[in-house]
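In this view, the complex is presented without one of its protein chains, the others remaining in place.
== chain A ==
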């Protein structure tokens, strides 16, 4: 949570409220687990930028990583942790609150 004001926007989680991390969290919230390449191609970011954001989310405890081999190719899968899922639900609830309060948001 950020800020001390009463407007609901102050309650938006800064860990999620950035374009790339928002897309990552939205994808992970809609699935059980998602592979790195799917995220990279769907969000249209470079490997390095995605890795950087994934590390940030992992360090915050929102995302868990699992490495697995598909044949000879390594694959990296991501899941939301219960904390991450809870944080994303709270984030969406805050967005909806903002939208209800300010029709032009």
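Just so we're on the same page, a residue touches a chain if its C-beta (ideal position, glycine included) is under 8 Å from a C-beta of that chain, and two chains touch if they have at least 3 such contacts; residues count from 1.
Keep in mind that, in the parts below, contacts and distances are computed from a predicted model.
Q: Write down which listed name, "Glycosyltransferase involved in cell wall biosynthesis", "Transmembrane protein", "NADH:ubiquinone oxidoreductase 30kDa subunit domain-containing protein" or "ABC transporter ATP-binding protein", is the UniProt protein name of the chain that is not shown.
A: "Transmembrane protein"
Q: What chain A residues would touch the chain not displayed?
A: Chain A touches the missing chain through residues 9, 17-19, 22-23, 26-27, 29-35, 37-39, 42-43, 70-71, 77, 92, 95-96, 98-99, 102, 105.
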